[in-house]
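Notes to accompany the following structure.
Here is subunit A:
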Amino acid sequence: MTGSWSFTWQDPVALALVALALLAAWWLRRRLGRGSKCEECPAKKDHV
Partner candidate 1 sequence: MASQQTLDEVLPGCTICVVRVEGDDALSRRLTSLGFWPGTAVEVVRRAPFGDPTQFSLRGYRLALRRSEAVRVIVGQAAR
Partner candidate 2 sequence: MHLTGSLQRPVNFPGSSVEMSQGRVRIEGTELTVVDLPGLGSLQPISPDEKVTIAHLRGDDGARPDVICAVIDASKLSVELQFVSELTSLGLPMIVALNKNDVARAEGRCVDPAALEAEIGIRVIETDGRSPRGTQLLGQCLVRDEPACPKGLPRDLIEEIADRLQAQSEPRRTLTTRLDDVLLQRWLGLPILALVIFGMFQLVYSGADPFVGWVEMAQGWLSGLVEGGVGPGALRSFLIGGLINGVFSVFVFLPQIMLLIALIAILEGTGYMARAAFLLDRTLSRFGLSGRSFVPLASSFACAIPGILASRIIDNERDRIATIVVAPLMSCSARLPVYVVLIGAFFPLAWSGLILFGLYALGIVVAAAVAWCLRRTALKGGQSTLLMELPTYQRPSLRVVFSQVWIATREFLILAGTIILATSVVIWLLSYYPRPEAIHAKFEEQRRSLAATVLDPTQRNRQLDKIAAAEAAAFSEQSWLAHIGKAIQPAFAPAGFDWRTTIGVIAAFPAREAIIPTYGILYSLGDIDAGAYDLASLDKPVEEVAGLRSVLREARRMDGRPALNPLIALALMVFFALCSQCVSTLGAIRRETRSWRWPAFTFGYMTVLAWVGAVAVYQIGSLMGYGLGS
């Protein structure tokens, strides 16, 4: 992995988009994540 890499203007743009895409995916999950189905259900406090 040593030695020079061939970089163009496209590389930083692509990397920025990678970060953006990951952020967007994470944000979407947070905002619109699962409804009541699998969240911590208050009724689970009771033990079998």
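Keep in mind that, in the parts below, a contact is a pair of C-beta atoms (placed from the backbone, for glycine too) under 8 Å apart; a residue touches a chain by one contact, two chains touch by 3 or more; residues count from 1.
On the choice of candidates, all candidates are chains of the complex that A comes from, given by their letters.
Owing to the predicted nature of the structure, the values given are computational and were not obtained by experimental measurement.
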In-complex contact partner of subunit A, selected from candidates 1 or 2: 2
Residues of subunit A defined as touching candidate 2 within the complex: 1, 3-11, 13-15, 17-18, 21-22, 25-26, 28-29, 32-34, 36-38, 40-48
